[in-house]
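One protein chain is absent from this view; the other protein chains keep their places.
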Amino acid sequence: MTAPSDFETANAPTWCPGCGNFGMWKALKAAYSEVDLSLDKLAVVWGIGCHGNGADFTRAQGFHALHGRALPVATGLALSNPELTVVVEMGDGDGYGIGLGHFAHSCRRNIDLAVIGHDNQIYGLTTGQASPTTDQHMATVSTPSGVLERPVNTIGLAVAEGATFVARGFSGDVEHLTGLIKEAITHRGFAVVDVFQPCVTWNKLNTAAWFRERVYELEESGWDATDKAAALKLSLTTYHELTCAPDECRLPIGVIYREEGLPTYADGLPQLVGPLWKQAREPRDVSAIMESLG
Amino acid sequence: MTAPSDFETANAPTWCPGCGNFGMWKALKAAYSEVDLSLDKLAVVWGIGCHGNGADFTRAQGFHALHGRALPVATGLALSNPELTVVVEMGDGDGYGIGLGHFAHSCRRNIDLAVIGHDNQIYGLTTGQASPTTDQHMATVSTPSGVLERPVNTIGLAVAEGATFVARGFSGDVEHLTGLIKEAITHRGFAVVDVFQPCVTWNKLNTAAWFRERVYELEESGWDATDKAAALKLSLTTYHELTCAPDECRLPIGVIYREEGLPTYADGLPQLVGPLWKQAREPRDVSAIMESLG
Amino acid sequence: MLADPRGPDRQDLQIKIGGEAGYGIKAAGQTLARCFVHGGLHTFDLTEYPSLIRGGHNAYQVRVSPDELYSHVLPVDVLVALNQETVTRHLDELVGGGALLFDPENVDEGSLSARTDICAVAVPFDEVVKEAGGLPVMRNVAALGAVLGLLGYPLSYLEDSLRAQFARKAPGIAEQNVAVAAGGYERASRAGCTFPVRLSPLPDPPKRLLVDGNEAIGVGALAAGLGMYCAYPMTPASSLLHFMAAHEQDAGVVVKHTEDEIAAMNMVVGAAFGGARAMCATAGGGFSLMVEGFGLAGASESAVVVGVFTRPGPATGMPTWTEQSDLRFVMHAAQGEFPRVVLAPGDRTDAFELTWKAFNLADQLQTPVVILGDTYLSDNRESVEPFDLAAVTVDRGKLVTDGPISAHPEALAADGTYLRYKLAPDGVSTRALPGVEGALQVVNSYEHDEYGFGAQGEAAATRTAQMDKRMSKLKLAGSLVPPPALFGVPPSEADISIIVFGTTKGPVRSAMQWLEREGTKVAMLQVVTVWPFPADRVSEFIDTSKRTMLVEGNHDGQLEGLIRQECMRSIDWPVHRYDGRPFSPEQIYHTVKGVLCSDCAK
Partner (left out) sequence: MLADPRGPDRQDLQIKIGGEAGYGIKAAGQTLARCFVHGGLHTFDLTEYPSLIRGGHNAYQVRVSPDELYSHVLPVDVLVALNQETVTRHLDELVGGGALLFDPENVDEGSLSARTDICAVAVPFDEVVKEAGGLPVMRNVAALGAVLGLLGYPLSYLEDSLRAQFARKAPGIAEQNVAVAAGGYERASRAGCTFPVRLSPLPDPPKRLLVDGNEAIGVGALAAGLGMYCAYPMTPASSLLHFMAAHEQDAGVVVKHTEDEIAAMNMVVGAAFGGARAMCATAGGGFSLMVEGFGLAGASESAVVVGVFTRPGPATGMPTWTEQSDLRFVMHAAQGEFPRVVLAPGDRTDAFELTWKAFNLADQLQTPVVILGDTYLSDNRESVEPFDLAAVTVDRGKLVTDGPISAHPEALAADGTYLRYKLAPDGVSTRALPGVEGALQVVNSYEHDEYGFGAQGEAAATRTAQMDKRMSKLKLAGSLVPPPALFGVPPSEADISIIVFGTTKGPVRSAMQWLEREGTKVAMLQVVTVWPFPADRVSEFIDTSKRTMLVEGNHDGQLEGLIRQECMRSIDWPVHRYDGRPFSPEQIYHTVKGVLCSDCAK
């Protein structure tokens, strides 16, 4: 039985005091320990951003990948060894900005990954530029006249593109978030938990207090997470606008969509019978294949 | 007044006889002439694929860009000269595969472009590999055991990410398609027409006859194209499955979603008062900016 | 017109089939080659096609000889014109005394009138098909039959080939094809053209392969124990994806057609982390998108193999043609500095060997290895001796796949912590796969310390130590990589010494056959491993040469620049080509003759 602290290295987190990443970090460790993952078999892949600094703090089989490319690395890893549990942590700029193509295509793939989005609606590590989930009209150093684009509808995109588990969490509610992460890890297939993760340094709008006034738990409202059309409709209320008032602007957290029992990507690969390193212990006999050429 | 033939170069199209691109080509020329675009001010940007070979056949201000990158080129072009009408032609592999990130982000941007997707559900030019819109389970040279992914829900993605005009056309119905392309061109903002464009050479499943048995015109069914949630729900029926029978599998064509009156991306740029080459006729006076440094 | 260097006693013969794109020209040519190879002859194919599915012009050449062949040649001995355009484009290529097979329904006989020096044989292919009760698509088969008939080569080889091709799927169709082939054979054999070369099957033909470069690479990779192959289609690498996909089940390989090349490269890095032997391949344009992930492989010390098969650039360029213009690009791709190995196969046998070796090198060095090919290698088939499968070895270097890491004390810190990036004299640390008990790690794209932690990597001493560790692998690489290969006479005895890399090898070897026959002594050095560069061997070659020539398929002289940089030596006669066409042996032959001719002042 692993304890949350088993997943900590000796490096103390360097996130800004009050950063939402602390809540997520707590929830992640709790989830790992409650699911009782083995340290050796838990592989975590990070993109680049403040969230990615977690690679230095997390004791696991870690891969700190490139900005926006955690998903393909994780996909290669998961397919190379089906015995691993592979978790992806990505940022909003990272996963829904530069990496959005991989995200959308991964949703279609139902690969067995748990994808945790650190969605602080800002580029933290590069000092506060607009991210793809920054509210429209918000001014940042890269958009001083306000963001002209609508934010990415992460939930809608994930549902529309076929992800089989789509949830929204809030770093300020660690217990609820722990539950979502556990579900994502144990879900067979592509599971996304997009997490409101306030950045206290650069995003002065979407603060923990701001969210606390607005989030509500879907579980309590009797939400039917199996209705895809309803999930898509709900996705239109899962992102918000600059001016959204607490009473008009209710942001659901919880499991928004869930589709169980579908084959995973690996299920479609009968040749994937175990870790692929076993294929390369000695030369493969290709005489038949070679002889067919001619 | 321009005639459709004004938009033709001396090069005869080299598409395979029977290719859906011929119908699209006819519709495009008809739309250009009916909207009465000036040849000098019509700029067309293509990605790479069979569709992109249209660059050799189309008389206009043409830019034959890279595979998957037509949208950013078109965006730069449109913002550099607001007097141009900019049309993007892209393939399904091109625009919804390698270029999916640009597509999703462009939808959020409401940039004034008309985007025409040549959606033959296959990689034509590179000889028949699976595309992101290929039906799940279909066998191709790159997926001989069948595609394991769900297809991209192009319509759902466009609507969810904020495109303000989203339509589906069919190359086999040139007149209807001409109307959609005209609407897309005259729409202020980001307009997408995804077109079923049978590839007679590599896609033996989704043939013109196959579509003809399944498509129906939304206009005739009294569809309300302003309801976003409904459009998202409908998107779940705008793509199909390998085994879909003509009677169960009704594929809507027409305008699926339309949102008028929103500011375009350029509307948010008060500094964009005309073609940007006018900014570079002589050195800009930057003395005030320079003096502020120190 | 220059003289045909093959000379009057030549044993080889080249057949060209031309027709509209999309009508199976390539398949027909390949069938023809197969007939010859099954008869024990050697073949070398050349395919020419535009980047169009239809509506363009395709041509396929088969060069055939009882002797070993290294390349195509320019002249055509038998031209098969399935349409008028073939005549328009290629009639000039036909040698005097050559034969033209044409369909009078499609070709205007008037357009042939200038060539009174050839044997023009009209065969109404559609009629042949109809008479034999075949289907219209069998037109090419009629043409193939006619070619064999013309040459007096036994029809049975074509019959066997057709039966083998269709037998499983549609035996009826096979017999229709056989009948059509017989019809074409019969018509052409009556024509009575005579050839200087008479091709006969050998009584006891040796078993040979007929492979293109991508197939050779594919077999090499599978033999090496490839576990995952990721790619996004791009000419001329696409057929390697098709090959891998076709064998995913029987070989047990995970093959992923990814959303783009970025994903392909990063997925391969992920798969390598997991312990798979992993590979991706693309053309230069796709590699442009892989550059960042390629650097990730370098920084994270990932054992990956990357195929880069060059077509003419820049940008989309000329998708279906060939060039050697990505050498410096692959050498310097990605920000920062890290060790890499670049191997450049010159032919299909090289391709097989270098590919399986690439996997060992990647594992031994824990760094990316590039296989640098081109369209001439990828697309064209060559008859070769069966690959030496027995020679294949799997050496995974310092890899721990299972068991507890505590069994590998050399990989641990004093306190027993596993150190993924532990400093080592040869630069290579012990690599434990995820899942190995107790071997926790951070594989990192950031600079890092021995464990893999990023923040610690910013210390100057740590950085320098890790950079030196990584870069020192190049020294180890120097002792592991395949050395340059010498052909012909030693340079000290040669009238001219030629340096090449990659597929220029073939045309130069062909030219050498002719030059040697005439008494010209030629030395050729093939730079097999382009990086790390074999500076000593190349310098020695140059220093012991009378005069040096360098033949490379690019504008800038990329290998030449590398020789200047690494050896501080210049080349007397650099020869370039960048029109998308491969070097012909004739070009090399005549250039050498020009250089050596008595009245050419250097």
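We just call them A, B and C in the order they show up, numbering each chain from 1.
Criterion: a contact is a pair of C-beta atoms (placed from the backbone, for glycine too) under 8 Å apart; a residue touches a chain by one contact, two chains touch by 3 or more.
The structure displayed is predicted, hence computed values, not measured ones.
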May I ask you to name the displayed chains that the omitted chain touches in the full complex? A, B, C
Touch with the omitted chain, as defined above, among C:23, C:166 or C:578: C:578
Consider the whole complex, including the chain that is not shown, and state which of C:5, C:149, C:236 or C:312 touches that chain. C:312
Please pick, from A:28, A:48, A:116 or A:266, the residue that touches the omitted chain in the full complex. A:48
Which positions on subunit A touch the chain that was left off? 12-17, 48, 50, 53, 64, 66-68, 97-98, 100, 123-127, 129-130, 132, 141-145, 201
Touching the unshown chain, subunit C contributes residues 50-52, 56, 262, 283-285, 287-289, 291-292, 295-296, 298-300, 310-321, 323, 325-326, 328-329, 331-338, 444-447, 454-455, 457-458, 460-461, 463-464, 467, 471, 554-556, 561-562, 564-566, 568, 570, 578-581
Hidden partner chain, residues of subunit B it touches: 9, 11, 14, 39-41, 43, 45, 48, 53, 55-56, 59-66, 69, 71-81, 83-84, 101-102, 105, 269-273, 275-277, 279-291, 293-294
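The definition used in the following text is that only the chains that are shown with their structure count from here on.
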With chain centres taken as the means of their Cα atoms, state the distance from subunit A to subunit C in Å. 42
Between subunit B and subunit C, the Cα-mean centres are separated in Å by 37
Hey, what residues on subunit B touch two or more of the other chains? 97-98, 100, 132, 145
Counting only residues that touch at least two other chains, what does the list for subunit C look like? 248-249, 259-260
